[in-house]
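I have placed the structure first, in the form of structure tokens, so that the comments after it can refer back to it.
A single protein chain has been removed from this complex, and every other one stays in its place.
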Amino acid sequence: MGVQALKKAVFGQVDPSARPGSISFTNKIVIGLILAAVFSAILETEPTIAAGNEEAFRQLEIAFGLLFLVEYLARLWVADMNPAYAGSRWPRLKFLFSLSAIIDLLSILPALFAIAGGATLALRFVRFFRILRLAKLGRFSNAWRDVGDAIRSRKEELFLAFSMAGFVLIVASTLMYLAENDAQPDKFGSIPRTMWWAIVTMTTVGYGDVYPITPVGKFLSAMVSVAAIGLIALPTGILAAAMSDVMQRRRRPKGD
Amino acid sequence: MGVQALKKAVFGQVDPSARPGSISFTNKIVIGLILAAVFSAILETEPTIAAGNEEAFRQLEIAFGLLFLVEYLARLWVADMNPAYAGSRWPRLKFLFSLSAIIDLLSILPALFAIAGGATLALRFVRFFRILRLAKLGRFSNAWRDVGDAIRSRKEELFLAFSMAGFVLIVASTLMYLAENDAQPDKFGSIPRTMWWAIVTMTTVGYGDVYPITPVGKFLSAMVSVAAIGLIALPTGILAAAMSDVMQRRRRPKGD
Amino acid sequence: MGVQALKKAVFGQVDPSARPGSISFTNKIVIGLILAAVFSAILETEPTIAAGNEEAFRQLEIAFGLLFLVEYLARLWVADMNPAYAGSRWPRLKFLFSLSAIIDLLSILPALFAIAGGATLALRFVRFFRILRLAKLGRFSNAWRDVGDAIRSRKEELFLAFSMAGFVLIVASTLMYLAENDAQPDKFGSIPRTMWWAIVTMTTVGYGDVYPITPVGKFLSAMVSVAAIGLIALPTGILAAAMSDVMQRRRRPKGD
Partner (left out) sequence: MGVQALKKAVFGQVDPSARPGSISFTNKIVIGLILAAVFSAILETEPTIAAGNEEAFRQLEIAFGLLFLVEYLARLWVADMNPAYAGSRWPRLKFLFSLSAIIDLLSILPALFAIAGGATLALRFVRFFRILRLAKLGRFSNAWRDVGDAIRSRKEELFLAFSMAGFVLIVASTLMYLAENDAQPDKFGSIPRTMWWAIVTMTTVGYGDVYPITPVGKFLSAMVSVAAIGLIALPTGILAAAMSDVMQRRRRPKGD
């Protein structure tokens, strides 16, 4: 009886589906932990901050790992109270193979490396996994689902817009390669290399590491820059409209 | 009686709430003074203009300070006629602690430094305070309130858009740091440093001080540039729609 | 009688108001002449084209001047048939002081310099006047009026949007000047000079001639770049909506 009451309390605190539309106190702490763990992983890469504090960062990492482990075990314990798994024969097993449980398990892994000592070879993957703890936040938000809905509702338009942009990208890269290859063989030495120029120009980033120097190349570049205005207007407008539809639908309840 | 009539006239001239929708002659002068004071503070930092005219700029600054002091005292004197403070027991005290009165008081401070002689240490703060006199203009406009309304009316959408942009920013910086760290350790030496590249790329500013040179880095940069189009389309579209709603609501009177 | 018929025919050919919605054959020639004159003025500045052809360009310029003179005299002759001036006591005098007649007169001037021989001193002004012949095209289009209508219909919103952009521009330039002045005194040497950085960043042009190098400066630059997205979304959205309104109103006739 006491255990059952505790389990119910834990479920209410740990599982977002228990309280739709609001976030429990425990989950606020979990969100804070995730952000702190990512923030610490980001800071650790900066030599001027990490130098001399390696041991402190290692212990912090182990602490985060332990806390995420506790949360994982708690979620596993109360998994059979979650309506999404309750109908199943082995609700805990079904939970174990859910996307959010796998993400939670992967979030614990980097701490093992911290305990084992920094294996230099695996360092890059460990760093990337620490940042990917951000994905744990996905459980508390329907942002990705909303964006997915918006993209799916206009998939033909977006496919068309990206096809046209891809077509212009390839043709522009080919023409520019033919125009600038002789003058700048290092920067426009092949069509794949010229695509770097095309992307940098069409997105209007314009770093300035590659740009045409021949008159024909400059004319082509001008045409591509102007065409890119329209090519970028299309997906931008489509996405903004789709997103606004999704948002409005969510604001109005179904009975409306 | 004569004093009361004068006070009423001063109130009508000094307080924008006395004449909703129009700006009194005195306030037009105050607006001109604010712009002139800011313009003079900007020009004073330019050596080719300030050299040899230090004394003139100092005296101009004292003049602006005195005029703002007169305005402040006048507003304090008539504060008890303002309906916003009239109900209070100590209307002048309530006025003294209002945001607009504090801004007005802070606007007078830089002149004291000009009188006392330029303390080199405080120079930076003084310069910044002189520019912040622009905030005095806030009293005459509802621009900030409109923008605040627009942002508040779509706060979930904007939070979602900024969350996604932040997520892409962090993941892109991590991947780029892993890809370019060996080739350009000075520019991509840590995740926080790589974030400078990510911001410059995602906003399409593209100064050209940092850009990837490895094939993997260039591919990542191309993906991020393209994703940024969508990520920037979202807040842009949301804000434009919200602002247009706020504007339309204001154009139509309430009885409409 | 024969003269009167000729005058009527000339009026029909020369004055766009005689045939609303269509452009006469003579006017098509005039439009072609304007474009040819501007194109020739642009090409003449290119040394690799102009070298050795100075005399040819000079004679071409005189020819354009003569043709524009003929058009001007023809318009002056038939000015009393134009309903806009017909009611006046001195219709030709009223025409002489109309904007479009003054532009036409100014378009003839550069040819005088070509006849007199190139006075080096006035060369710059002459070049600019030759390009300004483009303004003659204004007579045949209502583009400027449409744009003017669109801007006027949202002048409060646009004023608000530009005020906020101006406020952010000034505050950002001040903060950046304080942050980068010591590290890069040549590029961030005063607030007016730092404004060049602010404009280049906020419009996302990002030439790369000035950019922050201190951590504080980079953080400020990141904030300004992100804020600029919203600041540019506002006037962009307002203008696009206003222009679309103006266009739709013109498509539908008044009786609709």
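Read from first to last, the chains carry the letters A, B and C; within each, the first residue is number 1.
We adopt the following convention: contacts are C-beta pairs under 8 Å (C-beta built on N, C-alpha and C of every residue); 3 or more make two chains touch, one makes a residue touch a chain.
The structure displayed is predicted, hence computed values, not measured ones.
Across the entire complex, contacts from the unshown chain go to A, B, C. Checked against the full complex, the one of B:Asn82, B:Asn181 or B:Thr204 touching the unshown chain is B:Thr204. Of the listed residues C:Gly65, C:Gly206 or C:Gly230, the one in contact with the hidden chain in the full complex is C:Gly206.
Taking the complete complex into account, C:Ala143 is the one of C:Ile115, C:Ala143 or C:Ala183 that touches the chain left out. Although one chain is not shown, part of chain C still touches it, namely residues 38, 41-43, 45-47, 124, 127-128, 131-132, 134, 141, 143, 146-147, 195-196, 199-200, 203-209, 232, 235-237, 239-241, 243-244, 247.
Although one chain is not drawn, its touching partners on chain B can still be listed: residues 204-208.
In the full complex, the hidden chain is touched by chain A at residues 156-157, 160, 163-164, 167, 170-171, 173-175, 177-178, 189-193, 201, 204-208, 211, 218, 221-222, 225-226, 228-230, 233-234, 236-238, 241.
The rule we apply is simple: only the chains that are shown with their structure count from here on.
Here the chain at the heart of the shown protein, by mean C-alpha position, is B.
In the Cα superposition of chain B onto chain C, the rotation angle, rounded to steps of 5, is 90 degrees. Work out the mean CA point of chain A and of chain B, and you get 32 Å between them. In chain B, the residues that reach two or more other chains under the touch definition are 204-208, 232, 236-237, 241.
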